[in-house]
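Note that this complex is displayed minus one protein chain, with the remaining chains in position.
Labels A and B are assigned to the chains in the order they are written; within every chain, residues are numbered from 1.
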Amino acid sequence: MGLAEWATTLVNAMTWAMATFLVAAGLTLIFGILHILNFSHGGFFMIGAYVAFTLLTRLGGANSFSAYLLAACAAAVVVALLGALVDRVILQRLRRVEDAYVLIATYALLLVCEGGTKLIWGLGYQSLQPPSPFEGAVVVGNFAVPAFSLFVIGAGLAVFAGLEWLLGRTAAGRLIRAVAMDPWTARLLGVNVTRVFAMTVVAGFALAGLAGGLLLANQSLSPELASVFIIQAFGVIIVGGMGSVRGAFLGAMLLGLIESVGSYILPDLPGLLFFAALAVILLWRPQGLLGRERGT
Amino acid sequence: MMPAEARAARNRFLATLLCVVVAGAIFPSVANRGLVFIAGLLWINVVFGLAFNLLFATGGILSFGQAMFYAVGAYAASVLSLRLPELPFLWALLVSGLAGAGLAVVAGTVALRRSEGVYFAVLTLAFGELLHIVITKSTLLGRNDGLNGIRRPVIDIGMLHLDFSAGDAFYYFILVVCAFLVGVLWMVTHGAFGRALLAIRQEAQRAEFLGMPVQRYRLIAFAISGAITAVAGALAAPWLQIVTPDLARWSNSTNPILFTLLGGSGFFWGPAAGAAILSVVFYTTRTLAGIADLATGGMLLVVVLSLPGGVLGLLNAVRQRATRRHSGTEAADG
Partner (left out) sequence: MAEILLEALGIYKGYGRIPVLKNVSLTIERGESHVVIGPNGAGKSTLFKVLTGELYPSAGGVFFEGKDVTRTPAWQRAQRGFGRTFQVARVFQHMSARENMLIAVETAERSRGAWIPPWRLAPTSALEARVAELLEDVGLADRAATVASELAYGDRKRLELGMTLALQPSLLLLDEPTAGMSQSERKASVDLIARVTRRHGISLLLTEHDMGVVFGLATRLTVLHYGEVIASGEPDAVREDARVREVYLGHE
């Protein structure tokens, strides 16, 4: 592989990694606190994308960078509100339900998201061009990198940095981490655990919506978006360690590299190495790279 | 179960099965071709759901990848039908079953290492998606377009010459084979192996310390489920006359989960009831995109949150209250 190929592979890897991390961040946050693997996360990510798309195409400004970011933020807000509703009506009730049924319930929620999306926006594929400064390619020497890929990478890094700061440096973050680690003791210490749960869930959903808006120009938009990204996100958080944002970041980079290298050496079998890596991790270290062992 | 009780349960089951088969046999004379087509798929889906529930209710194992067996069976039967048309269809069914069992052993050996619910569910999902990728890249399997033109077979058994190639005659073959598979599943569930699985589900460690090779039994259960699902898929191939990679996708894996939860996983016939209800739902909502998903998702949520026994559980509760009798132990199979 020449230098140009290496560079392309690396950029592809990072783009995939950061895109998946954007989706996985909220998922792992919610898992860390509720211990629920939320299948519907992909659905809300998709809704966020559609909301941002609708805002940009209806209200104009699809070419402007600030409009793009604004739409992404609006999507985050919309999905966060939906998340608050979902938490109230469904997730809180799932607390008393057996694990297997919880998984099925979140899958049912995904179906609702997909159904709603199909009803409101139809079955067809839509797409959006990247906003102004990021529409072309950046040429460095021998190889060209889609400018939007750089945006995605930057966005992913920014969100990671933001989450690191939030969780590590703020009181709210400390609360979340404490409750995630030991809700019983936190409750004893007077923490309003239910409120922290709700807060974190809403944050997780907001991240899903934000990811949807930010990644809007990265791929085409269709009701199938949810299932594509959810599997990638699952892989990433399982490899990285469920409940750990750093783990998700690490897992994303690792799997991104594997995916990218895989598509280079095995172009006829896309995703094979991804699943192989997933299987290996689940067998060798099921709690993931940075996860904590949960009893047995 | 005392011998008398066991016999009674078996007879109850056979009676129900007979009623269902008779109803199924009469159906084509009162319904149009479109509905017969759906009914044929219904029987296949009943087996699909029941095979899933063997794992779920009896084994306590949630598999999100059943579609892989369905697809393996469907594709195996299709390839054999197109490439080796001289091979009797019954052999094709056998090969499909074996392929399903083989795939289950491979997937299960990997996935069952972590039979903790979430991990197993995701692993089976991943396996299913992997198979989907392999199918879309395989020229033998028709890549994204799949394989079409699969003819309904002509079957010769001894002196019997059964021509299912014309009209909807194949419907009856599907009905008979599915009834047989349902019987096999009932037998597995209610025999010593089913008892062992149930024990493993309730208290795996105790089972282990009694000398049960827990992982091996789970693998066997997975293989049985996989084999039967594959045969169901093999029946679907000539019925649909076209097989596409969609059969291996996650959305097909969730169908048996939907049937089972909706009908009630605690009842043997639960998945059948769920399959029937969902057939109606899918049929009546087929024109408006998205309604089916909404309706199905909504129903599932209702079931999980307030009606864990599913439709059959609801009916059972209503019946018990209606007869105002106190039953000592709850009947766990219908």
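Rule of thumb we're sticking to: a residue touches a chain if its C-beta (ideal position, glycine included) is under 8 Å from a C-beta of that chain, and two chains touch if they have at least 3 such contacts.
Source: prediction; values computed, not measured.
J.: If the full complex is used, which shown chains touch the chain that is missing here?
T.: Taking every chain of the complex into account, the missing one touches B.
J.: Kindly state which of the options B:Ser165, B:Gln202 or B:Thr284 is in contact with the chain not pictured.
T.: B:Gln202
J.: Which residue, B:Arg10, B:Arg113 or B:Arg151, contacts the hidden chain when the whole complex is considered?
T.: Looking across B:Arg10, B:Arg113 or B:Arg151, the contact with the absent chain belongs to B:Arg10.
J.: For the chain not shown, which residue from B:Leu84, B:Leu140, B:Leu210 or B:Val302 touches it across the whole complex?
T.: If we include the chain that is not displayed, B:Leu210 is the one touching it.
J.: Identify the residue among B:Val30, B:Ala166, B:Ala192 or B:Ala322 that touches the chain left out of the display.
T.: That would be B:Ala192, which touches the missing chain.
J.: Since one chain has been left out of the picture, which residues of chain B touch it in the full complex?
T.: Considering the whole complex, chain B reaches the absent chain at 1-3, 5-7, 9-10, 187-188, 190-193, 195-196, 198-199, 202-203, 205-214, 329.
Everything that follows uses one rule, which is that only the chains that are shown with their structure count from here on.
J.: I'd like to verify one number: the distance from the centre of chain A to the centre of chain B, where each centre is the average of its C-alpha atoms, in whole angstrom.
T.: 33
J.: Can you list the chain B residues touching chain A in their complex?
T.: 56, 60, 62, 64, 110, 113-114, 116-119, 121-123, 125-127, 129-130, 133-134, 137, 250-251, 254, 257, 261, 288-298, 300-301, 304-305, 308
J.: Please name which positions on chain A make contact with chain B in the complex.
T.: Of all residues in chain A, those touching chain B are 37, 90, 93-94, 97, 99-105, 107-120, 122-123, 223, 227, 231, 234-235, 238, 268-272, 275, 278-279, 282-283, 286, 296.
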